[in-house]
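Data block below; observations after.
Every protein chain of the complex appears in place save one, which is left out.
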Amino acid sequence: MELNQLTAHQLLDKIKDGSITSQAIFDSLYQRVNKIDDKVNAYVRRGNLERTGKESGSKSELLGLPVTIKDNICTEGLNTECCSKILQGFRPPYDATVINNLKRSGAGIFELKANMDEFAFGSSTENSYFGSTHNPWNLDCVPGGSSGGSAAAVAADEAIWALGSDTGGSIRQPASFCGVVGLKPTYGRVSRFGLIAFASSLDQIGPITKDVEDAAILTRIIAGYDPNDSTSVNQSVPDYTKSLTNDIKGLKIAIPKEYFVEGMDPEVKAVVDEAVNKLKGLGAVIKQVTLAHTEYAVPVYYIIATAEASSNLARFDGVQYGYRAKSDNLIEMYKKTRAEGFGEEAKRRIMLGTFALSHGYYDAYYLRALKVRTLIKQDFDKVFSEFDCIVAPTSPSAAFKIGERTSDPLKMYLSDIYTISVNLAGIPAMSIPCGFTKNKLPVGLQIMAGAFNEETIFKVGHTYEQNTDWHKLKPVIRL
Amino acid sequence: MRYQTVIGLEVHLQLSTRTKAFCGCAIDFGQAPNSCVCPICLGLPGTLPVYNKEALNSAIKVALAFNCQIQEHTKFDRKNYFYPDLPKNYQISQFDLPLSRNGHMYIYTENKPKRIGITRIHLEEDAGKLVHEEANSLVDFNRTGIPLIEIVSEPDLNSPQEAFDYLTGLKSIIEYLDVSDCDMEKGSLRCDANISLRPEGSSQLGVKTELKNMNSFKGVKDALQFEVERQAELLLSNQQLVQETRLWDAEKGRTVSMRSKEGAKDYRYFPDPDLTLFNINKAFVEEIRGRLPELPLDKMHRFMKDYSLSEYDAKILVSSKKDSQFAEECIKIYSEKDKKPLVNWLIGPLLQEAKVRKAGISELNIEKKELVNLVGFVQRQEISGLSAKTVLSQMIDTGKSAELLIKEGNLLQVSDLDDLNKIIESVIALNAKSVDDFKAGKSNALMFLVGQVMKKSSGKANPKIAGDLLRRRLSNA
Partner (left out) sequence: MAIDNETIKHVAHLARIELQQNELEKLSNQLHDIIGFIDRISKLDVENIAPASHILPISNVLREDNPQVSLTPEKALENAPDKKGNFFSVPKIIE
């Protein structure tokens, strides 16, 4: 196997025993990117690729191992544009806290940033100013989104591992579509400082990796209290690799019946049912439960997320940075800059969010949505008072065709139906590969746990992984 | 018809913390544009706010000083509107759960205390500064993110003078707390006013105007006065008033209608998800209350009690913290039991000197001990009051002692009986008619004779002693 095909923990072992250098890993990634990324488009602004020496010689834990970063996480001096025209040329004068954490741990930051839906608005990475990313398993399909670039890069061995962000499923759904591992940590577990906000009360940065062990390592490194983020929780970060025990005997797993309903692809259902059986076979106690307010999750999400987004994105106005339309009148400059700088989906969400907050509608939409959010959280609290975790599909379908859902935003929104509740409840959840459809498209299994109980997720995920081979399969990319 | 004026004021106050509200940028005035900024106060993508502990403490102090109830639960909200001095295009402010509510303070217009309600005091952040040029506006974000509090009064003020007195009283309280510069000309205190008129006796509020752009307390008063007259004129001629925002043009002395930016209902307030809730427990509030300094009203009452001052005198003395400290130290040095003569000098000639020099009495170049000495000279009738005023002015200008200046000016009053008697004898000899008049019972004649004694002594004779000697001399004759 080439170096770029290995997992981070495998590569760390090799660096430690002196058989390779981190420079060699960078080189193999560059080679891979140069070879296939014109097809996959996992990375943006590839023209900028400088094949400069990256051997950091770092003796810290990650020994110079490269990490791929989504384009909405600020990297000092490296373009960070959220794949939007409106941020064109923006180079942050500071590093996100997760980037600082990575650098402190000896990671090398891969200079190319991963493609994404503009401002993380989307479930397919089709809403990128830099064009769609293609699913490495089938280039005609979407990789999911919004962290589609990160997931596709990891799946196509253009990245060792990557960071994504998840507001309503943006790590888990692309991880599921690309057959890799993706974790959305508990809200407050990982600092959001430096993550260009979509919806502040829902956003979390998380890892996208080739296996659960890598996810456990990367999560520990990026997690932790950050005094620069008021919503970061001051709670110590366990060594998650200690949870990788390959033992789930007696573990109580809940299966929410609302996640196995009509509208779900029967092939996906079959694969997930099989995975649940596997967990049962490994000694877990499986029981069906109800998450009664699941049907309200999508509407609640699209009110809260767009309302917050409409305010978070107000700062993109052409005054301090990014794109500015020409005009000699300020208000017109604002309006043209935002009309020309934002893509269609961004405008749609800003409009929806502005509407939801506007006079006369606030109580009916935003305030009510916050109340329903409480109900959704209570559903989860109740389940976690009796169960260790919840297992469900990550997405109702496998990857869909590029262009298939772009004309119907509502249908696109419904692809997040199984991932959104987790963000609303603030709990952690991970998607791991659990099989394929007949068309050789990956299916993801979602494992959710109570707040700050990532350890159970890693334990279940790792145990499942140790007893299956899905995560070892790699796509063949037709050139 | 007679109209009642109804005024409510919204005061924005910059808190003088070391750093900004939500980031660690040092607050430093007079620096080059955009040099006291960081990614957070510039609102750069990805940055997040964390509130300044000291700003919260200062705000609680202010709220307590205005007798507000600190709310148990408070939170920040976003007020959304686009303006180039607002980097995020929303201002972090407070909407439905402000830090505090239901306070009050007293004003003393025409020396009668009047209670003015404080609706709420809440936390927010300042915006940047714009410099307007021909075709462009230039933006400086140094001021952006400085912690502000907004003090909203009830519409309890009924005249421009009351509004002025409210601002003066408010400034005095803030100054005692030492939490803000409170300088309207520098912009650390800003005031908007809501004003409406209603028929005398009516309980319904009239159509209000919001006044902005005043940059001194006098400007507030003048703008309100202009508005009272403008509105009254419209009402008296049966014209419709429109609810609007008007800008004060201090140069032209008038208000002009401003086309509105966003209407208040378009601000789309919602809880800021980047900031947590604040639960402010009672013990914490009481601890801050316990550490509050003595406030003007308390000090006034104490001065009245401890130094037997009148309310009027005490009120003048306490209006400025530093001046009140200066005054109190003078009072302590002054050994006489009756403090009134000294106080009269403090709030009379000394205050006058201060006003001429556009300073507070504590800022004048005069030692407390010397001031007390000077008053002693006057009290012992060693110099005349008139001379003393001149000496006071010279003391401030030169820094010389009272004694030295009196000596240099040869101002000691002639109280020596032999010297005075000589002058009196010569005056009697020269003014036989007045002497006769006095003897005939015209008491005014004595005044004339004393005047002659003063004249002959070049003003240095002690008029009281001269009068006594004259009376005795003439009665005996």
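As written, the chains take the letters A and B, and residue 1 is the first residue of each chain.
Just so it is clear, a contact is a pair of C-beta atoms (placed from the backbone, for glycine too) under 8 Å apart; a residue touches a chain by one contact, two chains touch by 3 or more.
Quick caveat: nothing in here was measured; it's all calculated off a predicted structure.
Residue A:Y321 is the one among A:Y321, A:F384 or A:F458 that touches the chain missing from this view. Of the candidate positions A:H9, A:K252, A:K269 or A:K347, contact with the hidden chain is made by A:K347. Of the options B:N136, B:S202 or B:S310, the residue whose C-beta touches the omitted chain is B:N136.
Only one residue from B:Q69, B:S202, B:Q243 or B:T276 touches the chain missing from this view: B:T276. From the options A:K16, A:R104 or A:K371, the residue with contact to the chain not on display is A:K371. The set of chain A residues touching the chain not shown comprises 89-91, 93, 187-188, 201, 227, 230-231, 233, 293, 295-296, 298-300, 302-303, 310, 314, 317-324, 327-336, 338-339, 342, 347-348, 350-352, 354-355, 358, 361, 364-365, 367-375, 377, 409-410, 413, 424-426. Seen across the whole complex, the unshown chain contacts chain B at 17-19, 23-26, 32-39, 42, 50-56, 75, 80, 82, 84, 130-141, 259, 261-262, 266, 268, 271, 273, 275-279.
As a working rule, only the chains that are shown with their structure count from here on.
Centroids built from CA atoms put chain B at 58 Å from chain A. Taken in their complex, chain B has these residues touching chain A: 39, 42-51, 78, 80, 82, 84, 87-90, 135, 137, 139, 265-266, 268, 270, 273-276. Only residues 72-74, 80, 82, 87, 90, 92-94, 96, 192-197, 199-201, 227-231, 307-308, 310-311, 314-317, 319-321, 328, 330-331, 334, 354, 357-359, 362, 366 of chain A touch chain B when the two sit together in their complex.
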